[in-house]
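Each remark here refers to the structure printed beneath this line.
All protein chains but one are shown at their positions in the complex.
What follows is chain A.
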Amino acid sequence: MNRRKIFSSELLDITIQRMTQQLIENHGDFEDTVILALQPRGVFLAERLKTCLEDNIGKSVKLGYLDITFHRDDFRRREKPLQANTTHVPFLIEGKKVILVDDVLYTGRSVRAALDAMTTFGRPEAVELAVLVNRKYNRDLPIEPNVVGRHVNTVASQRVEVELKGENFSEDSIWLTEKEKNQD
């Protein structure tokens, strides 16, 4: 299996700092803005962004966890049904600016499901999308991120693997992997 590191621990820290600054430019002190992390993989990035934002603006930032399992359009088309994660949105999003956060943007179907799931908590004023990795040229739906950690050109056979400190890995690193073609 071919493996290429696209984020080291150091580069990840710098990228999250940059994304934080970009969000502050757009949302100021986050008075009218909330963050919704897409379960399960968006949670890591959203928590890092929240910590970084709070360090910078000196105020607490609202963060909710949104599970999109029941809103996916590929339910029953997969080999096995998806197991649901927890949804925990302890605030109203009616009239708020919402930043959806996920680790990787690929086909856009998760984001479509998230937009659907989010509206069960109210009608937001505006919605933005922040992702760590934007896999270009792989979109099934017309969805584009507003804040991006890194754009990566990938093909369908490739996968983005996220390894995090504290989850059995000694440091944060993100890899682009590709299965080797069968040698006939």
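As a convention for this text, a residue touches a chain if its C-beta (ideal position, glycine included) is under 8 Å from a C-beta of that chain, and two chains touch if they have at least 3 such contacts; residues count from 1.
Quick note on the criterion: contacts and distances are computed from a predicted model.
**Q** Which name from "Aspartate carbamoyltransferase", "Thiamine transport system substrate-binding protein", "ABC transporter permease" or "Thioredoxin domain-containing protein" does UniProt give the chain that's left off?
**A** Not shown, but named in UniProt as "Aspartate carbamoyltransferase".
**Q** Which one touches the absent chain: A:F70, A:F91 or A:F169?
**A** A:F70
**Q** Considering the complete complex, identify which of A:T86, A:N153 or A:T177 is in touch with the unshown chain.
**A** A:T86
**Q** Quickly run down the residues of chain A that touch the omitted chain.
**A** 67, 69-71, 75-76, 80-87, 116-117, 119-122
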